[in-house]
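Of the protein chains in this complex, one is absent; all others appear in place.
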Amino acid sequence: MTTATEPEPTRRDFLYIATGAVAAVGGAFAAWPFLDQMNPTSAVLALASIEIDISSIQVGQQVVFKWRGHPLFVRRRTSKEIAEARAVALSDLIDPVARNANLPDDAPATDANREYKPEWLVLIGVCTHLGCTPTVSTPQAPQGDYGGWLCHCHGSQYDTAGRIRKGPAPQNLAVPPYSFLSPTKIKVG
Amino acid sequence: MKIAFFALALGISLGSAAAEDTSVPYPIKDVHWGFEGPIGTYDRGALQRGFQVYKEVCSACHSLNLVGFHDLAAPGGPGFSEAQAKAIAAGYKIIAGPNDKGETTDANGNPLTRPGILADHFPPPFPNEEAARASNGGALPPDLSLIEKARAGGAAYVYSIVTGFGQEPPPGFKVQQGKYYNPYFAGRNISMPPPLTADSVTFSDGTKASVEQEAHDVATFLAWASEPKLEERHRTGLEVMAFLALLAGLLFLTYRKVWKDEH
Partner (left out) sequence: MAGQSTYVPATGFTRWLDKRLPILRLAHDTMTTFPTPRNLNVWYTFGGILTFCLGVQIVTGIVLAMHYVPNADLAFDSVDTIMRDVNYGWLIRTVHATGASMFFLAVYLHMFRGLYYGSYKAPREVIWILGVLIYLLMMGTAFFGYVLPWGQMSFWGATVITSLFSALDQIIPHLGTAITTWLWGGFAVGDATLNRFFSLHYLLPFVIAGVVGLHIWALHVPGNNNPLGIDVKGPQDTLSFHPYYTAKDAFYLSLFVILFAGFVFFAPDFFGNPDNSIQANPLVTPPDIVPEWYLLPFYAMLRSVPQKLIGVLVLVGALVTLFFVPWLDTSKVRSCRFRPLMKQFFWLFAADCLMLGYVGSQSADAALNLGGTQLPLVWLARLGTAYFYAFFWLLMPLIGLIEKPKPLPDSIAKPVLGGKGERK
């Protein structure tokens, strides 16, 4: 077999190129299942959205649910907590963006942009610093200076709209995609 | 004289051939299915009717533990919409975890339940094996999720069993107490009473619910339960074989070209 370098692919080379190309395409199609199998299974995806009954949550109370493996905070705010959140100027916020999956990415972090109904706050309970679960502040057991949440891992403090006010966390607590199916039922995810 | 002798011999040999070996079941019925063969697919109507038969008849005793409600809406299956599958799920009661007081039963001692969601699997009719046996004369109705893979003959076996009742046992065959004669079942004594009669269910698509129809449809449904990926497997298989034929052809030409001067 000669090893002369030909400037133009000959008919023989075309066959080799065609075979190699078909084999490569086949290899790519064959590789895909091995990559895709690591994606969430249909059983995991079936739990990707949950429906929560909020009818038994009292005013001033937070209930923690589990959503996509994370804690989900559902907090029924008192009118004092709502007023406090509304009184904060945007310029005082460390993170001025709403972080609400139901709104565009650049929506500002006003209190109105953090929920659908002022009474109901739905937040992903994962501190945006390094992932710990923040503790809720109640009048009986205040946590942090802003009446919202305190993360005990490194001291991040969130206000009554779940926005970061002090400490190392860079972002407000995230609002997941959700909707009210009825006044007492929300669907998350 | 010769004729009489042959007639007698024939009669004796025929007579002895009629004595069945009842330790061996009948061969399964020769039934054919739309999903057999390399390009077979499931009949959506049969799957939905079969699901109805399972739900209204079989699920009283037989669990379907490995199938989830979300599978009912998956491609290659009965073809329910997600909303329909959700509604089916919500119709079932799933054992719920402890309530806020830590209780797992209500005031009457019954386990707390919640409506099913898509992520749930079909709940079993009995809480454990012992309860299942106690309700069925000591016999355990097997889970049906993989039944057609677990029995030689698959769908034809299930069809033969559910349509195989009502036959007269051969003379001398002892039907055990509490059991039924079914020649397609190993040992021919089956604990399951005949599950299907004409019009056991009323099909929502109006198909006439003869025993054969019900049996055919539930066997199709159970085939899907055992092999939900059959249609995807067949489809991918055709694509793969076509590709491999092309690749093999190109590799053959390459091989011949490379070896042209050396043979």
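So that you can tell them apart, the chains are marked A and B in the order they are listed, and the count of residues begins at 1 in each.
To be clear about the criterion, contacts are C-beta pairs under 8 Å (C-beta built on N, C-alpha and C of every residue); 3 or more make two chains touch, one makes a residue touch a chain.
Keep in mind it's a predicted model, so treat the numbers as computed, not measured.
A.B. asks: Taking the whole complex into account, name the chains on display that the unshown chain touches.
C.D. replies: Within the full complex, the chain left out of view touches A, B.
A.B. asks: Which candidate, B:R49, B:H62 or B:R151, sits in contact with the chain we can't see?
C.D. replies: B:R151
A.B. asks: Determine which one of B:D71, B:D120 or B:E214 touches the chain that has been left out.
C.D. replies: Residue touching the chain left out of view: B:D71.
A.B. asks: Suppose we count only contacts with the excluded chain; which residues of subunit A make the list?
C.D. replies: Answer for subunit A: residues 1, 32-34, 36-39, 41-44 touch the chain left out.
A.B. asks: Please output the residues of subunit B touching the missing chain, sorted low to high.
C.D. replies: 38, 66, 68, 71, 142, 145-146, 149-152, 186, 226, 228-229, 232-234, 236-238, 240-241, 244-245, 247-248, 251-252, 254-255, 258-259, 262-263
Everything that follows uses one rule, which is that only the chains that are shown with their structure count from here on.
A.B. asks: For subunit A and subunit B, let me know how many angstrom lie between their CA-based centres, rounded off.
C.D. replies: 43
A.B. asks: Under the definition above, what is the set of subunit B residues touching subunit A in their complex?
C.D. replies: Checking each residue of subunit B against subunit A gives 68, 70-71, 74, 117-119, 243-244, 246-247, 250-251, 253-254, 257-258.
A.B. asks: Using the touch definition from the top, list the residues of subunit A that touch subunit B in their complex.
C.D. replies: 1, 12, 15-16, 18-19, 22-23, 26, 29, 42-43, 46-47, 50-51
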